[in-house]
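Notes to accompany the following structure.
Then we have subunit A:
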Amino acid sequence: MKPEYRFSDSRRAMLKAMGAAGLVTAASGLMVPGHVLAQTPENAQTQTPKYGGRIRVASTSVSTKDTLDPAKASLSTDYMRIYMLYSGLTQFNRELGADLSLAEVLESDDQQTWQITLRQGVTFHNGKSLTPQDVVYSLMRHKDPATTSRVAPIAAQFIDAKVTGPNSLSLTLASPNADLPIILASANFCVVAEGTTDFTRTANGTGPYTLAEFSPGVRTIARKNPDFFKPGRPYLDEIELVGIADESSRVNALLSGDIQMALALNPRSTKRVRRSGNCDVMQTESGLYTNLIMRQDVYPTNNPDFVLAIKYMMNRPLIKRALFRGYATIANDHPVPPSHRYYNADLPQRPYDLDRARYHLKKAGMTGARVPVFASPAAEGSTDMAALLQLAGIETDLKLGINRVPADGYWSNHWMKHPLGFGNINPRASLDELFSLFYKSDAPWNESGWQNPQFDQLLLAARGEGNEQVRKQMYGDMQTLIAEQCGVSIPVFLNIIDGYDKRIKGFYPIPTGGFMGYSFAEHVWLDA
Partner candidate 1 sequence: MKVILRLIAQRIGVSLITLLIVSAVVFFIANLLPGDAAQEMLGQSATPEAVAELREAYGLNDPPPVRYAKWLGGLLTGDAGVSLANDRPVDALIGERLSKSLLLAGFTAVLAVPFAMVLGIVSAMYSGSRIDKAVNIFTLSMVAVPEFLLATILVLIFAVELNWLPSLSYIPRDATAYDYFRAFAMPVVTLCIVLSAQMARLTRAAVVEQLSQPYVEMALLKGATLSRAVLRHALPNAVGPIVNAIALSLSYLLGGVVIVEVIFNYPGVASLMVDAVTNRDMPLLQACAMLFCVGYLILVLIADISAIVANPKLRKGG
Partner candidate 2 sequence: MTNHVEVNQLRVDVGPLESPKTIVHDVSFTLKRGEVLALIGESGSGKTTIALSLLGYARPGCRLSSGAVNVGNDNMLALNEKQLADLRGRKVAYVAQSAAAAFNPSRRIMDQVIESALMHGVLNREQAKVKAVDLFKQLALPEPDTIGARYPHEVSGGQLQRLMAAMALICEPELVIFDEPTTALDVTTQVEVLKAFKAAVKAYNTTAVYVSHDLAVVAQMADRILVLQHGKVMENNVTSQILNHAEHTYTRQLLSAVQDSDAFQDNPKHDTVLEVANIEAGYGKILRDGSVEIPVLSDISLKVRQGQTVGIIGESGSGKSTFARVIAGLLPAAKGYMLLNGKELKPAIDERSKAECQHIQMVFQNADTALNPAHKVGDILGRPLTFFHGLTGRARAERVAELLELVKLPADLAHRKCGALSGGQKQRINLARALAAEPTVILCDEVTSALDTVVAAAILDLLEELQQKLNIAIVFISHDISTVKSLCDEVVVLYKGKKVEHASGKAFRAGPYHPYTELLVSSVPTLDPLWLDTKPDGHEQTAVRIAQNDALCRFRNRCSVSIQGQCDSLPPPEHKLPEGKRILCHKDMAL
């Protein structure tokens, strides 16, 4: 079970000044009605979409935990399901920005109190029309423990939401947060009808598809929603969503035509898929990474020299090449991918340098020491990374003993619980969210237990900061701090590889996850 599915999937979107969609800056806070992108996905240049057809889509997780409740969604299959059946106030676009969806206006002067106006004439699958009450309910229910919401920590910042008109409401935050539009784009914050508590069998959303069949751990079948609020959408008559846990089975299913879309393929499978002729793969460069955690609160990993030594022992090119067959991006021990506009390009790339590693080990008095490292299939590629690190260890006279623990229970029982262990963190659209979740001294998942006041100050300051340049500078400095001092080593960012039948058209990468950040349903069409 990979955290990539367990984490709240709220994404950060860049509120670009004059973004591609011509949005007004978040400072002025006004957003014009978002017109939908993806009219021209790269794999369908000039064609006009065709209607009809039914496809079967395979995601990676299959479990009786499958849910129809946006708040509970935690696995890739869930996200896909939710995005099929529900829609949110906003949605991600290819620039990692947020377009408006159910919301017609989403504005704030102080980034703290937001005014939301809803689109007119939107109806739920059961015919009921969308009201502000529904939205208020959908937002605030995350704060109710009984909901067991996966995004409860994020929802905690919602102080109050109240209806301000027949189709408008206001949302007040604990502190300013320019990233709210992006946060709201996550599957978990999709809108449900007011008062809905039972999600075991029915899903009453406003999404492009209506629920036809749902059996947890088996499949979900969704039919076209004729009354979908976006004109001309969706295209397909029916989507069957299944989970195929075993990767090679997933590939085989795709190649034998049993499924038309296969999420998250192994880099080693791309050759086969391409060779097949009728199938192809789409790469999504994302901020997804598998990282080595060195706890700062225990010996020996709390020794800064030891930490540095390990960072120098990371053979990033080899990891990229051998483990991910090149489907990865070299990282620099901080969680911001080069593609990100706040990426600190001035920070020199840390090399694979065993001499310096030896030096630091010696300095830390750890030469010849024996340290166990915990890896698991749960953290993608961690076992192989550990193996490579072990080899480097032999060179530098550091004995690393690998403990491969089963994926089952890894996150609750091993993650962050050993001096040396692996984690696997999903792309976060919002650097603020990413940092506050994983690197702030009091972050809920401060993986390495890293305490750095300077970092915390910068983070808070950046939140309120309106000026892009200054903000970029601040985030740049934070990256430096993490890379130099934090007890995590991030060798590479993993690219997400999706396989699809070439007749599937209309989709394009959104860096927050496979198949357009799992939101392919309303976009794709079948060219047959």
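As a convention for this text, a contact is a pair of C-beta atoms (placed from the backbone, for glycine too) under 8 Å apart; a residue touches a chain by one contact, two chains touch by 3 or more; residues count from 1.
Selection criteria: all candidates are chains of the complex that A comes from, given by their letters.
The structure displayed is predicted, hence computed values, not measured ones.
Of the numbered chains 1 or 2, all belong to the complex, but just one touches subunit A: 1. Across the complex, candidate 1 is touched by residues 1, 3, 6-8, 62-67, 74, 145-146, 148-153, 200, 215-219, 242-246, 248-249, 252-253, 255-259, 408-409, 411-413, 415, 444-445 of subunit A.
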